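Working notes, beginning with the structure itself.
Excluded from the complex is one protein chain; the other protein chains are retained at their positions.
All chains are identified by letter, namely A, B and C, in their written order; residue positions are counted from 1 within each chain.
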Amino acid sequence: MKLSFSAEDEQFRNEVAEWMANNLCGEFEPIRFRGGPGDEHSFVEERKAWEQKLAEGGWTAIGWPKEFGGRGASIEQQVIFNEEYARAGGPGRVGHIGETLTGPTLIAFGSEAQKAKYLPGIRAGKELWCQGYSEPSAGSDLANVKTKAHFDDAQGKWVLNGQKVWTSLAHESEFCFVIARTDPASKGQKGLGFFLVKMDQPGVTIRPIPQLTGTSEFNEVFFDDAVCDADDIVGEPGDGWKVAMGLLGFERGVSTLGQQMLFQSELDEVVRIAKRNGAADDPAIRQRLADAHIGLRIMRYNSMRMMSGGEDGSLQKEAMIYKLYWSSWHRNLGKLAMDVLGPEAELLEGEPYELNRLQSLFLFTRADTIYGGTNQIQRNLIAERALGMPREPRGAN
Amino acid sequence: MKLSFSAEDEQFRNEVAEWMANNLCGEFEPIRFRGGPGDEHSFVEERKAWEQKLAEGGWTAIGWPKEFGGRGASIEQQVIFNEEYARAGGPGRVGHIGETLTGPTLIAFGSEAQKAKYLPGIRAGKELWCQGYSEPSAGSDLANVKTKAHFDDAQGKWVLNGQKVWTSLAHESEFCFVIARTDPASKGQKGLGFFLVKMDQPGVTIRPIPQLTGTSEFNEVFFDDAVCDADDIVGEPGDGWKVAMGLLGFERGVSTLGQQMLFQSELDEVVRIAKRNGAADDPAIRQRLADAHIGLRIMRYNSMRMMSGGEDGSLQKEAMIYKLYWSSWHRNLGKLAMDVLGPEAELLEGEPYELNRLQSLFLFTRADTIYGGTNQIQRNLIAERALGMPREPRGAN
Amino acid sequence: MEFSFTDEQTMIFDTAEAFLGEVAEVASIRKSMETNTGYDPSAWDRLCQEMYWQAILIPEDNDGLGLGAVELVGILERMGKKLYNGPFASSAAVTLALAKWGSGDQKSTYFARLMAGESATIAVIDQARAWSAEGVSAQAVQTDEGLRISGKYRFVQHGHTANLILVAARAPGSSGQDGVGLFLIDADAEGVIRKRVPTMDQTRPLAEVQLESVLVQPEQCLGCVGNSAPALAQLLDIQAILVTAEQLGGAQASLDMTVDYLQERVQFGRTIASFQAVKHKCADMMLKVEASRSIVYYAACVIDEWLSDRYDANQLAEAASMAKAYSSDAFFFVAGCGIQLFGGVGITEEYDIQLYFKRAKATETFLGGGAAHRERVAQMLLAGEC
Partner (left out) sequence: MEFSFTDEQTMIFDTAEAFLGEVAEVASIRKSMETNTGYDPSAWDRLCQEMYWQAILIPEDNDGLGLGAVELVGILERMGKKLYNGPFASSAAVTLALAKWGSGDQKSTYFARLMAGESATIAVIDQARAWSAEGVSAQAVQTDEGLRISGKYRFVQHGHTANLILVAARAPGSSGQDGVGLFLIDADAEGVIRKRVPTMDQTRPLAEVQLESVLVQPEQCLGCVGNSAPALAQLLDIQAILVTAEQLGGAQASLDMTVDYLQERVQFGRTIASFQAVKHKCADMMLKVEASRSIVYYAACVIDEWLSDRYDANQLAEAASMAKAYSSDAFFFVAGCGIQLFGGVGITEEYDIQLYFKRAKATETFLGGGAAHRERVAQMLLAGEC
């Protein structure tokens, strides 16, 4: 356990910093520091172009093994990349679902054909992915999947019917991974399949969900006889839950660092405003600024422990608290931002409902403690899996 | 709804104040402001004598109907009495269980014979009571009573066997009301009886429980063939739960005001020390002092609403939050007191474990959120009874 | 001393509940919040004509209803429940100011206008972080024709539609508690420019009001020009208490709609309401709602005592700050928990809980949040003033 980086790693840091300085400029200048959570709808086209620029430089999927186009970068290097990316103002990545979720999932569970078919597009920053997990009647009960998939012998394809919800970037994505029930008689975690579905087809309809922010980061996605190829199922029919859970494990990896860099830039802005408008003179605000700073630093070391820990992908304690920890921290930051702004927090940038970055942060972070497993579900998981306390009984339904 | 008192009530206030000034002096001077929660073991003999002094002045049981020796005082007058009692430094009442619990219970549910037998002793401040509710294996599960009572025809008496726990003032009390199972085949709330038991008898053993404070306010009470007369059961065998629940209802009445006056004197001391030692210059401490002040004022108006409300003894919403509210408030005050003291909080008054008032407050208030129904049980009750949410299922056991 | 409602009060509140159920259902609030006024003028007209609520605090001598602050607060609580967005609270605050400090002539003039259905509001600050005399920046300059007021006011509730604006302004060169006056301005007077500004809480229209050398006559001065800092503080306290009544109602409604939803919504084969952690959260929410109720109605009683000069400015200040600190935090907590317990749908535009959450945020900041009011209580407490 030590903090300092090796000389080799410091060399890598210079390399990243230099590339960012030389490339995140000119046409990409406007997207610096943009596109974070709650700002995801900004500059999407430009950020797509940036994704390809990154790929050209060899800076997408750096943690993937070299055979799949990655750099096989060490944890240290991934940490460094994220730090330098953020320091340079690298915009929110539109390719992150493919890079951090689909890619690792396919590398771990996919067939050779699937890897060949999908990894290059992700790696090149040209094919974006979204996720089809939650369903309206399921909510936190993720395994309560009603979307159905059956294999249609005539077409030689899987046919999907059902509805997913809370799918971000659905209208920007080329593909969606969808968990669907392959065995209509099954219930819960059994009888599910994990499908790779092309979005641009007649059977797929996307409906944005208007949110409290006035924006629609989330969508409903309807599958009406949507199809995918026979070999677009990861693993076997019935393996869907296992694959999906593995994928959720990947969610808690290096990608957390990128998130934290965005958090840092938000906190920096809050501090800047507090200094400017005098809020920083208020001792109660000072306590909370310090608390936010400490909390974010802790988040970083939580991540470091998580990444340095067991390589079997099993969830350690620090990984089990991760979602609950960051979502609560981020929500508190949103409130702190408003209290730093004071009465001004109530005034919008413009008609009809144009939020500034901090207002957007405040409102959007209310979703953080809900999506991807509510704080309540997280606490169940911690108590049951990490502390070995009895499982919450299911109802009779 | 109004705040001002009538001229008649103000006259009553003067009367109380004058009596207190004339009587809480001389031999009683040392017990002023003493004997509150956590200080219950102080000056017990002197406080017993004070109880009788109060009775001579007609100031015990003032809310009881006149026919039972009370004054039939109005709510307003009871409020005033409590205010003036506290203002004068009236000590913690040793007779409060008899006056506020046994008395009202007997008046509501007791036979004429029971009223005649017990009310005068309580009224005169000569017979103290303690309560025998909790049992070691029951904890929060109050109805899980294992203490048994059977009627012994030979003796013509009820015979009790079992153990109670968390009984305060057991060694000072003449009587104990005991809830015990009259039907050995019964479970839960059915088949219980409510008994009035003399403490000074061979079948009753008291064992003090050493606490984290180094003191022993609470006791275990063992009943080994303890007896009470045939007519020392309130209601019929099987009515015990109903009587006990009625009694818990009385607990949330005017007696809360006396408690609040003690809280006020504790808060006053914390404020005084904060001003003296400079803690009051710390903005975070200031926030918490204000919070404590606001919280206590709210407690007062909660009580006012509770007392002004329905006269059928049914629990209104403000009554259902009362225990959770005051116990949490008081626990927070204990912590605040320590933070006001700063490092000094760690140093005791003397060997071997002599706590000052605020240290005692700090440690003892950890019991407040547990006895008389833990905060967890209180939240269950609020959710289930006030909000109509589903009841927590019992286990198979 | 008496802490329960009279039968008459209960009747008034039942009527209020019924009337608001008619004119202020969420659908109509949502519709009206997107209009230019930000509220439904026809509902306001009905309120004035059928309910005559604008006259609650106007003495019977002035042809008002001669009721008290408890009745007012009870109605505001029910408005808060519905997120009612008309100019009632701000008008009531101006009414109270007139009742306390108005001259006989001012009362007859302005009460008549208010009873006829005109609305009123209060404008105090522009840039300051805190609502107080110190924050007053508009200037009242003595000229030959009379005083002329110039300055910008922000955070003015219904400032774009109110007929009457009670403004604070100070003598040139003065600062702090000195030189402050309160003035009753006609919104259509020359030099009054106002515009609605977009707000995070869409149910609580705010405006910027610019006064450009607006002429006021002596009869438009409320109380003593130059010496009105104490009155301004009391006015802000009154206004804060009225806000807490709306907060209480909003918190109650947030709790109610959350529990209703939890009782219906099934997850893992059980209603969400059956999960103990959810129940406990709701219990904590209810505790805060009930505690808020206690302090808000106490504060209402204090207004009554203060109106009849039995309580002083300190007692009013303490009550206002206690109520505002507690109720602001309580409403924010309850509405925030509400969104969380609604889960995914809680953050959609379609569900109402988010409107309550925004209302909680907006009213928390307005007139000072919990920390500011607690600091004020601390000062009084440490000075032995409460």
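Everything that follows uses one rule, which is that a contact is a pair of C-beta atoms (placed from the backbone, for glycine too) under 8 Å apart; a residue touches a chain by one contact, two chains touch by 3 or more.
This is a predicted model, so every value here is computed, not measured.
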Residue among B:Gln155, B:Gln201 or B:Asn277 that touches the chain left out of view: B:Asn277
Full-complex contact with the absent chain, from A:Val227, A:Ile321, A:Ala337 or A:Leu363: A:Ile321
Contacting the left-out chain in the complete assembly, out of B:Ala21, B:Ala116, B:Ile209 or B:Ala230: B:Ile209
Options A:Ala55, A:Met304, A:Val340 or A:Leu361, residue touching the unrepresented chain: A:Met304
Residues belonging to subunit A that touch the chain removed from view: 1-5, 9, 76, 79, 271, 274-275, 280, 283, 286-287, 289-291, 293-294, 297-298, 301-302, 304-305, 307-309, 317-318, 321, 324-325, 376, 378-380, 382-384, 386-390, 392
Touch list for subunit C against the chain that is not drawn: 275-277, 279-280
Subunit B, residues in touch with the chain not shown (by the definition above): 134, 138-141, 144, 165-166, 209-212, 214, 277-279, 282, 284-285, 338-339, 342-343, 345-348, 350-355, 359, 362-363, 366-367, 369-371, 374-376, 379, 392, 394-397
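As a convention for this text, only the chains that are shown with their structure count from here on.
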Subunit A and subunit B, separation of their C-alpha mean positions in angstrom: 54
Sites on subunit B at which at least two other chains make contact: 283, 287
In subunit C, residues with contacts to at least two other chains: 271, 274, 278, 371
